[in-house]
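Below is one structure. I have some questions about it.
The other protein chains are all here in position, but one chain of the complex has been omitted.
Showing chain A:
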Amino acid sequence: MFSSRMFNILVPIISVLLGLISGAIIMLIFGYNPIAGFAALWNGAFGDAYFFGETIRQVTPYILSGLAVAFALRSGLLNIGVEGQVFMGWLASVWVGISFELPMIIHLPFAILAAAVAGAFWGFIPGLLKAKLGVHEVIVTIMMNYIALYLSNSIVRNLLSDGADRTENVAETASLQSSWLAEMTFYSRIHYGFIIAIFMALIMWFIINRTTTGFELRAVGFNQHASRYAGMSVGKNIILAMVISGGFAGLAGAMEGLGTFGFMSIKSGFTNIGFDGIAVALLGANTAIGVILAAFLFGVLKIGALNMPTVAGVPTELVEIIIALIIFFVASSYMIRWVILRFKKEGK
């Protein structure tokens, strides 16, 4: 039989393949050429340095929002509030970025840290409510998303600008942008945040797999009764998991605030960075390395898709369908396991 580790690797790969194949079939049904479509997608993501830079730019926040969701899930919590925590992180990073005049060596870490703290605070509230009052984190975090959206809109309009739709740009000393990287990629919006994202994935792996904190968090995620019996504080671990998860999410916001855009504007709706993080974590089986790979795939699909209408005449929405199908197949991994086992049996 396959080990569970094998399954954890096989299921996402097969899901991705099935998603792509289904996408091809859908293109055929609607009269598009799937080969041309996928070729356009590929070129749109890797075709030249500009596209590649944009892909990396897109991957960066995905890694962090994916880590946020994965970290909470490993502790048995479903953090739907990553989206709101991204907003808070974005807002805090920009706020610090435009309000201070400091040398870069202080200003940039300060802005990044502010984002993490703001996101962590936004995760702390549902964590506290769950730990002390037993309020389900899903309900609270969904509500907190809306509070974050409208709160940050209001702050951008009234506090950080004079009734304008966006803030001014963050100071050079707080920016993650790099003229060197931009020049190399024909002025794509790639920035140094990518390094932070990879580093955070390492941090997540280390906390979860190598520390006593991770040992407790996972134990609480699997079995709260046994954790309590063993002398762990369930409430403390729930709060801690939400705080760390929110911290990762806040950093994802900083990537947008200090890197991609360099400012914050009024948003009419959600950015979807947080919600896509749920899909990234799911596809990445809640592991650090899995999240990096899944974020990369999603980044490629999203950026590559922009090239599809112009080159192959295939609408970008098709990529949304493919992503939805991949998630569908991952979520129904039970089915894939069943099919693998069937094949295995018949092969005997």
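Simple rule for what comes next: a contact is a pair of C-beta atoms (placed from the backbone, for glycine too) under 8 Å apart; a residue touches a chain by one contact, two chains touch by 3 or more; residues count from 1.
Keep this in mind: contacts and distances are computed from a predicted model.
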Chain excluded from display, named as in UniProt, from "Maltose/maltodextrin transport system permease protein MalG", "Nucleoside ABC transporter ATP-binding protein", "Cytochrome c oxidase subunit 3" or "Multicomponent K+:H+ antiporter subunit C": "Nucleoside ABC transporter ATP-binding protein"
Touch criterion as defined above, residue of A:S99, A:S154, A:T211 or A:T310 at the omitted chain: A:T211
Options A:V94, A:A201 or A:A219, residue touching the unrepresented chain: A:A219
Hidden partner chain, touching residue among A:A230, A:I289 or A:A324: A:A230
For chain A, the residues touching the chain missing from this view: 1, 210-216, 218-219, 222-223, 225-233
